[in-house]
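First up is the structure itself, then whatever we jot down about it.
Left out: one protein chain. Kept in place: all the others.
On to subunit A.
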Amino acid sequence: MTPTSPRPLLEVQKLSVVYNGAVVALTHVDLDVRPREIVALLGANGAGKTTVLRSVSNLLQAVRGQARADRARFDGADFLHLGPGDLVRRGLVPVLEGRRVFGPLTVEENLISGAIGAAKSRAQTARNLERVYTLFPKLVERRRSPAGLTSGGEQQMLAIGRALMAEPRLLTLDEPSMGLAPLVIQDIFRTLKRLNQDEGLAILVAEQNSAVALAYAHRAVVLENGVSAHEEDATTLRARDGMKDFYLGRTSHAA
């Protein structure tokens, strides 16, 4: 079930992060994402999931965070020494917590912004736009509306669509299920799974909703107080309900 490959796309060893020079967010996180793999990053509120994703996209500077790691590689390059934009253009694209779509811009402008960020040509932009509209037909109807006026589900699709405009090889998602109805969550995760199977898109997804994440992931890494405490096959982890309560703090049956 788990696809294997000689070299991981993303390698993280002994990652630690401090905010404002004083607040320790992560002490020791190890994490790999191989090509064509979906990895779930699980853990309770405050375990450090968002911080891991921020480190990987090198977005800590904007929130006054400092990261160190023994090994921090995306596709062979040190992600802690590349700007967020460089990483996007190399194929590591984040979908941020809380969606963060550009509210005053139209849905289509939001999508185009994703292509501009990845320095895609006009022809590539048009092609990717077509592709995103095929994946999320709901966005076609709303393409001229300001993104801020669309529903939460549509905004999440838009945030993912905007990231896909950059033609990622690794997509990171921070709590994509947050605040969404179970059916919408299913819809979004199914689309992600399809992208993974059809196009080999690697995905690293942080979720509090462990049930839904484990249903679609190949592997899971469990964070606990800033430490990657546990790593396992998603099927095995799913089977062990007691463990889930213990490590994940909360059980959700949205799936």
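Observations on the model:
Everything below uses one rule, namely that a contact is a pair of C-beta atoms (placed from the backbone, for glycine too) under 8 Å apart; a residue touches a chain by one contact, two chains touch by 3 or more; residues count from 1.
Following the convention adopted for this analysis, contacts and distances are computed from a predicted model.
The listed choices are "Putative Zn-dependent peptidase", "Acyl carrier protein", "Glycine--tRNA ligase beta subunit" or "Amino acid/amide ABC transporter membrane protein 1 (HAAT family)"; the UniProt protein name belonging to the chain that is not shown reads "Amino acid/amide ABC transporter membrane protein 1 (HAAT family)". In the complete assembly, the contact with the undisplayed chain comes from A:118, out of A:118, A:170, A:188 or A:220. Residue A:166 is the one among A:80, A:107, A:166 or A:237 that touches the chain not shown. Across the entire complex, the residue among A:88, A:107 or A:234 in touch with the chain not shown is A:88. Note on the undisplayed chain: of the listed residues A:59, A:188 or A:237, the one touching it is A:59.
Taking the complete complex into account, residues 57, 59, 61-62, 64, 84-85, 87-89, 93-94, 96, 100-105, 109-110, 112-114, 116-119, 162-163, 166 of subunit A touch the chain not shown.
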